[in-house]
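What follows is one structure encoded as structure tokens, with my remarks underneath.
All protein chains but one are shown at their positions in the complex.
Our next item is subunit A:
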Amino acid sequence: MLEITNLIKRYGQDEPVLKGLDLAVEGDSVVAIVGASGAGKSTLLRCINRLVEPTSGSIRLNGTEIINLRQRELRRVRRKIGMVFQGFNLIDRLTVMENVLAGRLGYVSLFQAVTRRFPAEDIERAFVLMERVGIAHYANKRADELSGGERQRVGVVRALMQEPEVLLADEPTASLDPRTSEQIMMLLQSLASELSLPVLINIHNVAQARSYTDRIVGLRHGTMIFDGTPGEFEKEALDAIYGGIESPEDATTTPETGTEERETDHDRT
């Protein structure tokens, strides 16, 4: 169970990107987070595993407070939070198997990691998961030789190798063609129920959010303005989240920080 209370994130002296967010996710529910660029979706996800340092608030994963953890404990908690990225973020020059086993880096020693001597059960788990998503025959291929959909499957398997208690997906389908992105969404949905794993997905494609998730959360300017089932997600909510077309003053005040926030404020943990 993931509980976020009054989460605030402010970059420097600017207006906060997240303005006191509350969100609780339980069990194996798949939650879509929708919102325009700069609404704070990516920041929200990155606050959860503290790739971005939250300014204040509380984030609890199965009872453990994540904010204010020190290095060692932070790494321990990060093992329990899998993350899937828009750009896949695979290690291009390494093989698919090495990429998958990288999901165990939080568990194995540095020596094991460098010499690639992972425990036998990790390797077995890797094969099982790769077979589950259909990439086992690529085990010894270099990651950059795969197609987009295959690479994202590697990304998903890497995250699952962590034996996560929650899975974060930051626009996992945005770099994929429509068909492949449907497949990835379907995969995330079924994995969530198979592994009874809560999944948070940042997504722009509202149609996919509707069909593959159990719950939709709408963000606008760092505040949650919608929280409900896909059935309740009507045109009104959509207009409120994306500002419709009839409010030009909103378009000019919306901070375009969607990509900047990722590049300018890496914490050095």
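Everything below uses one rule, namely that contacts are C-beta pairs under 8 Å (C-beta built on N, C-alpha and C of every residue); 3 or more make two chains touch, one makes a residue touch a chain; residues count from 1.
We adopt the following convention: contacts and distances are computed from a predicted model.
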Candidate names "Cytochrome ubiquinol oxidase subunit I", "Acetyl-CoA C-acetyltransferase", "Polynucleotide kinase-phosphatase" or "Phosphonate ABC transporter, permease protein PhnE"; UniProt protein name, chain not shown: "Phosphonate ABC transporter, permease protein PhnE"
Candidate in contact with the missing chain, chosen from A:65, A:92, A:145 or A:194: A:92
Hidden partner chain, touching residue among A:9, A:41 or A:78: A:78
Sites on subunit A contacted by the missing partner chain, in the whole complex: 49, 51, 75-79, 81-83, 85, 87, 89-94, 102-107, 110, 113-114, 155, 158-159, 162, 263, 266, 268-269
